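Everything on this sheet refers to the single structure shown next.
The complex appears here without one of its protein chains, the remainder shown in place.
Letters A and B mark the chains in the order given here, with residues in each chain numbered from 1 onward.
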Amino acid sequence: MSKRLSEGGRLIDRERTLRFAFDGKPYSGFYGDTLASALMANGQKIIGRSFKFHRPRGLVASGPEEPNALVSLGEGPRREPNQVATTAELFEGLVAESQNCWPSLDFDVGALSDRFSRFLPAGFYYKTFISPKNGWYRLFEPAIRRMAGLGKPPELPDPDCYEHFYAHADILVVGGGIAGLTAARIAAASGARVLVVEQRPNWGGRSVVDNVRVDGAAASEWVRSAVEELEGFGAAMRLKTTALGAYSHGYVLACERLSDGSNRKGGLRQRLWRIRARKIIVAAGAIERPLVCPGNDIPGVMLASAIRDYLTDYGVAAGREIVIATNNDDSYRTALALSDAGIEVPAIIDTRPSASGELPGLARERGLRVIESSGVAKIFGKRQVRGVAACSMGGSGEISEKINCDAIALSGGWSPTVHLWSHSGGKLRWDDHWVAFKPDPDFPPLGDDGIAVAYAAGAANGELLCRNIAADAEMASKRALADMGIDAVPVESPAVESGVENEAPIEPAWLVPNNMSCADRARSWIDYQNDVKVSDIDLAALEGYESVEHAKRYTTLGMATDQGKLSNVNGLAILASDLGTAIPDVGTTTFRPPYIPVAFGAIVGEAAGNLFKPVRKTPIHSWHDDNGAIWEPVGDWRRPFCYLRFDETERNAVNREVLGTRQGVGLLDASTLGKILVSGPDAGRLLDMVYTGVMSSLPLGKCKYGLMCNENGFLMDDGVVARIDEQTFLCHTTTGGADRIHAWMEEWLQTEWWEWRAHVHNLTEQYAQICVAGPKARELLEKVGGMDLSKASFPFMGWRDGRIGEFNVRVFRISFSGELSFELAVRAREGLALWETLMDAGKEFGALPYGTECLHVMRAEKGFIMIGDETDGTVTPQDLGLHWAISKKKFDFIGKRALERSYLNGSNRWRLVGLELPRFKSKEQLEDGAYLYETSAVNEHGHAKMIGRVTSTYYSPTLERPIAMALVESGPDRFGEFITINSKDEGKAIVAKIVEPVFLDSEGKRQNA
Amino acid sequence: MSRYSAFAIASKAMRRHSGWERVWTSPDPKRNYDVVIVGAGGHGLATAYYLGKNHNVRDVAIIEKGWLGGGNTGRNTTIVRSGYLQDDSVAIYELSRSLYETMSQDLNFNVMFSPRGLMMLAQTHHEVRGYKRTVNANSLQGLATEFIGPERVKKLCPIIEINGPRFPVLGAFWQARGGTARHDAVAWAYARACSKMGMHVVQQCAVTGISRDEEGIRGVETEKGPINCKKLGVVVAGHSGVLAEMAGFRLPIESVALQALVSEPIKPCLDVVVMANTVHGYISQSDKGELVIGGGTDGFNNYSQRGSFHHIEETVRALVETFPIISRLKMLRQWGGIVDMTGDRSPIISKTPVRNLFFNCGWGTGGFKAIPGSGWAMAELIAKGNPGPLAAPFSLDRFKEGRFIDESVAAGVAH
Partner (left out) sequence: MLKLRCPNCGFVADETELSCGGEAHVKRFGPGSSDEEFESYLFLKKNPKGVHFERWRHSYGCGKWFHAVRCTASQEVFGTYSAQVEGPPRELFDEISRRRPGWSHKD
């Protein structure tokens, strides 16, 4: 039974008791505890259930590498599944629940599957559930889905805030242990801008746990002074900040935990750091691996280092009698620490033929029993360890002796934390001495300059001996500085003493015992969370899943929430041994960010809710909002779709707006239309290339409709161009096209015709633009007064600068509605005032605001095309009958060559027509995007042969019947023909007549009025 | 080769699973084959499989520079759908989807095809029109898709926020028989079936050169020596450009990185596949419980299988906006693949300037769903030397003629 000792625990404050609940039961712990240490102090052995077989699971580790102790943390909208108990700081009122078990953690029905585990080997689901067809989807999969998954998903939106933080550093040091601090000290002293991040809430790494002495004093003393010194140099020092991933060119993401670990509600929860570092020093330490032996997943079996951590940091003993099983000297430190704390260590089972190093010597001096050349034959207990059976390491598990114990410390050696090194391309090599993959200094991740961007230091560099760590870090730091051209200032590196001169080498012990029986291979775990056992790797190898990627995917090794931090190397080694190859030849899987899971909320940062994508607003936006606008997103803008009055429907509102405008006068906020000013001696030349028509000859004071194609010959935008002066043109674009067309012109100007003298400015937001349309438009404006708007002096397709009321305006006499229409541009800040002035003056004429849908209906009644409706990126100007807008005289314009290609000149292209529905169908509107087809033909794929599609379809309140525009194969040659259109009501195809696409005022009397 | 079944597992369990055969054999390559396929991803293996099954061409080697299924086949978000717009796309994707329906039985390997239904959210009026257009086209193409309203969206996918402040859900394009499949299993199942037909799957064997003469193709140079063949099919996705250069021509292809990510596993909360093209993100929940998420591509040529983080950010932003409850879930793993994008974003299944050299590439961000159909069409092209109606529209010469198969016309990223 684990328990809190009466003394010890360097991180806890025994004066401050904290109450918390786990699975509804009240517990208490101390300030400074993690949820894991507090549960352990309370004797809680089972904390979670494994993924596949729902086996009872206890704590294994003391850090984020923990695979078992995942809990659901928090309540209500703050409940979060899959939190790792070992990194969750305890706070007053913390509420945690176990996961993946039903009805309770202690009694879990799902654990039945463990009884059948023999029939559920790795990948069993690939070989079964095959028949019948649909059986998988309907029967088996739903059951499996319910069994799978860990925590329950949240049910409410996240009430907390997150933020992003940008940081630049010459050197980013990841890890605040002796290696990290040593490297940072040299760099900071040498004048480099240094940022140090440490994932734990305290500095010092392992050294402070392991009784290391630095410069003759306790490590904690040195750590404290080093941190102070660094702060003095101006280095940024961040605790509780985990580096998650390294990306190209020294870009590193880190997540800082702010209100996690406290019961503070609201405010910032986490901060995502986006760091651009010139150099990264990876001093992230190393992670211990368990030994793979039978029964090694029973609660009470832990990493040797973790047992030491809980003891030293939290004053918690993992058990009363703790047996150690190991293949290396370091784990003897656990034995010594336990024995110092008065905890019984009945035996140390060492796989090595001889444990003769200094550390085993010290253990023996205290009377601890070391059993050499031995392995673990069996671990007794189901829900918690009751004892262990030793066996000869060379044998196949014949029990040589039984030892009572209630916890077991396993150590299979250490794996350097190379994740960040690998994320951006650094290679690894196998180190036979330390039996681990470590960074290969010959193949570091490269920066933009082709030079190393990361340097590994200390344990992360495979330097696992404490006394060499400082020197290794010094070297890494100096190399990084030199590569940046910074002279390293001589700084005395600390002298680190671990209390022993030498450690005997580790010896690989991948299977304990070596010749484990078949039955034991099926009871020896490699990946705890995903229940991957030795037998699963054996099966993968047997069946030919030989590459580590295949084996990993087949068995799910290393795919759990710990991403294989404890299991990868063991799995790899066992695969290698199954295949009879060397470990480095099997290779390693690719390390992918993030190092630990990161909340989606943190990735989102501030960009949630209203800040998800800020809305662009015209100067008149607020008026629309106050007057019943139904908003339609158009690009990043919002435009009024229509304005609702009282309780009318949208459809009625649109009809009212159309009729009101056609019979009186309507106002449209056209401010979103793109306004691009092109000026300079070669402005006309540029526009002649960009537009299909000739713009350079446009007279002053005149406007002209223009089309733009892309280089593929397809229509991309349209709008009216006004000639402002000899060297200046104002080009209107569609709302969505403004930024794109501006960039498009810039691109050609800068990258193709850079010697042309022209400038392009996007003035879209500088002006508000109001369209006043309808037979009473002139009357309204004349009432406000200020300039001559008579037909004679200001004809259609002209523009004038002048005054309307108190406003300096530029008036364009253009029309997209087919009505008499004036578009007034004013400085943006006057937009709202002008709009209100016009609405006021318009009262007597029945002036009303109209929205985009009314605009669409009116333009369709006139047969005007709309970019995005009649065009879709595959339509040419000719398809739309816009030959008149294409210059025949010009040698070249963008898209001209493309339009000469065979397919774009075929006689069977779909071309623009109008559609008229038979009278009896006159209430029925054609469906958006309906297709026209030949009733008697099929194409080469056996589909109905489509010969056209409806591009726009509206009810015309003016004509009191539906109208539609369509692209139809050889359409203009078929006026008067009847054609079949599909409809959503099956079998109720509609027949329509092909007509000219202009439904109203084809002579243009209204707009010319 | 013994058949897979629950009985087989039970009987093998008695001998502690020591009696299983290899899924595929790993022979050294011969000197000569009738057909060599370069690339043992899903498309390459499916090509070989249908060469054997449909055309009785069995003297085939599939050679792979890494491990089979290790490229985009094992890196995608496993979506299977066929609700495209254009006739030619629908023909091949729907054949493909229908082959997925029976793939587990056909190949005696559970590829876990799960037609759980797929929706593409319409979040602008423009999208509503685009999807309605696609539904209309699909009805004439004999494909069962429909446009559903926001209430139905919410019913099918309760965790969705349909009244988001920025892009409310106006409806969705719905393909009830779209879904997902287990990506690795598809490659493994085809490899097993090819092996069973006596074909050679040769892994760890990079192609270093393509040998040709005036007559046409002669074979390939590889790390394991030269291999001669009568016909050569290149099916290597992101590396197509590199192989084309070896053969002496250029393809209308650019290679870019596409990223994906998964969350930690949670209990089921999302039964359907949801794609949101306005905000650029798509999401489904795997059988294991992970949310599988994908988004847009990087904008520059990239062969590094690593993308830029801001794309992940954009995608996650969009999905948290659409599914607010996922904010407190965590990203577990992200990765990238190299996808081959053509000028019109539709694939190439085509003859080439070199006689008896055929390319199948350009599947871009949407290749997984096409694996069986693509293999079917490519096998026909290789076996007959000329494309059938499935492959014909996807020939290389369309770029010269201006005859594009443009799927972007009705929807955004859409894969």
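Side notes on the structure shown:
By our rule, a contact is a pair of C-beta atoms (placed from the backbone, for glycine too) under 8 Å apart; a residue touches a chain by one contact, two chains touch by 3 or more.
Given the structure is predicted, the values throughout are model-derived calculations rather than measurements.
Note that the undisplayed chain, when the full complex is considered, contacts A, B. The residue touching the chain not shown here, chosen from B:109, B:131, B:309 or B:368, is B:309.
When the full complex is taken into account, the listed residue touching the unshown chain is B:253, out of B:121, B:253, B:266 or B:279. Among the residues A:224, A:276 or A:427, only A:276 touches the chain that is left out of the figure.
Considering the whole complex, the residue from A:13, A:725, A:752 or A:973 that touches the absent chain is A:752. Residue-level contact of chain B with the missing chain is found at 239, 241-242, 245, 250-255, 299-304, 308-310, 342-343, 399-401. Touching residues on chain A toward the chain that is not drawn are 247-251, 276, 425, 446-450, 711-712, 743, 746-747, 750-752, 754, 891-892, 896-898, 900-901.
Just so we're on the same page, only the chains that are shown with their structure count from here on.
Work out the mean CA point of chain A and of chain B, and you get 22 Å between them. Listed in rising order, the residues of chain A touching chain B in the complex are 51, 78-82, 118-119, 121, 124-133, 136-137, 141, 144-146, 148-158, 160, 245, 247-248, 251, 253, 274, 423-425, 518-519, 522, 535, 538-539, 542-547, 549-550, 553-554, 556, 561, 563, 590, 592-594, 597-601, 603-605, 607-610, 612-613, 615, 632-634, 641, 712-713, 868-869, 872-874, 898, 901-904, 927-931, 933, 939-944, 946, 949, 982, 984, 986. Across the interface of their complex, chain A is touched by residues 4-6, 8-10, 13, 16-18, 20-26, 66-67, 69-70, 74, 87-88, 90-91, 101-102, 104-105, 108-110, 112-116, 123-126, 128-130, 132-137, 139-142, 159, 164-167, 179, 182, 184-185, 188-189, 203, 263-269, 287-289, 304, 306, 308-309, 312-313, 316-317, 319-321, 324-335, 389-390, 392, 398, 400-404, 406, 408-410 of chain B.
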